[in-house]
Every structure is written in C-alpha cells, then in structure tokens.
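Please read through the structure below; I'll follow up with questions.
Note that one protein chain of the assembly has been removed; the remaining protein chains are unaltered in position.
On to chain A.
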Amino acid sequence: MADLSEDTEVKVATDAAQLFVDAFYPTLGNPKTRGNITSFYIKPTLTSPQRPDITLNGNVISDPSEVQKIFETQIPKAHYEVQSFDCHVINPNYNVGLDDAALGPSKDGKKMSIVAMVSGSVKYYKSSEDEEARAEPRGFTETFVLVPNQEAQGPKAAKGLKGWLIQSQNFRLVL
C-alpha cells in the first residue's frame, strides 16, 4: 500500500486551496457570476446523501442555493480581498459517501479532505454601479473544509470540473 508522500500531500492541498480561493471570492463579489455559486458545493446524491454544512455570521444556511439567493438579492456588489490563507490536510483518504470499491488510498493526493482558513477584508457596495458609495472594509475570517469532487474522479470524468468542493463553510465578520 503506497502511501502519499508528504510533499505531494502539501503540494496538492495547497494548490487546491489556492485554486479554490482564487475562484470562489471573485464569484461571490461579481453580480454577473453569482449564478455559479452553487457549483462550489458538494451535491447530495442517493449514494452520497451528505449535504454541505454552511454557517454565515452564525446563521445556519440549509442549502447552497440559499447562499446564492442571499448574494443575488441582498448584496448588489462586494469586493473581497484575501489577505492571508493557510491549509492543512485533514484526511489523505477521505471515503465518505464512496462505494466499497473506491475505498483504497490514492498516491496522487486526489482523495484528500482539506481544511483552509482565509483572513481578509470585504467591502459591500449598496448598488452594483455605485462605486462612489463609501463602503467601509470589514474584516472576515472564513474556514472551509474541501472534499474531493466525485464527479471529477475517474478516467471518464468530464474535463474542467472543480477538483474539490465545499463540505463545510464558516464565515464570520470579525470587524
């Protein structure tokens, strides 16, 4: 049983976190891309009924579509600045919701679950045109647990799918 080497582990995890952070925040901020918000989360299926666990400012949000709705209806425009982030591997062989056949370890790091913590600032604008509106930057900390995207696994998977999806998200304004 070949184990995942430590540097592969760190490399794959940090690359995954980087890709995620680079894609997720612009999607939240830009009114034109809000429709893609749900694509960042795991989707419950019959074989894998797990739902993402989402908490925004202490409010439990039952479904990614709710997150999308909040952003579409209540936040005309936002600008996020990621000022710091870090990540750890939680489990190199994450098997929640997998078939018995797929339980073995992976050498290339594709089965890892990852925890990432982001610290940054966000400006909420009152309207999407209103650049002038003086938006005070607020500080936030956001913690994600990212798990492998099952659909992106295997040789027959479509190209361009996200490698990791949000299993748990916890956002807090800290200033």
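Note that in this section a contact is a pair of C-beta atoms (placed from the backbone, for glycine too) under 8 Å apart; a residue touches a chain by one contact, two chains touch by 3 or more; residues count from 1.
We take it that contacts and distances are computed from a predicted model.
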Name the chain not shown, per its UniProt record: "mRNA export factor MEX67", "Peptidase S26 domain-containing protein", "Mannose-1-phosphate guanyltransferase" or "F-actin-capping protein subunit alpha"? "mRNA export factor MEX67"
Touching residue (missing chain; options A:4, A:37 or A:115): A:115
Interface residues of chain A toward the undisplayed chain are 6-7, 10-11, 14, 17-18, 49-50, 53, 55-60, 70, 74-75, 82-96, 98, 103, 113, 115, 117, 119-121, 124, 136-139, 141, 143, 145, 147, 167-168, 170-175
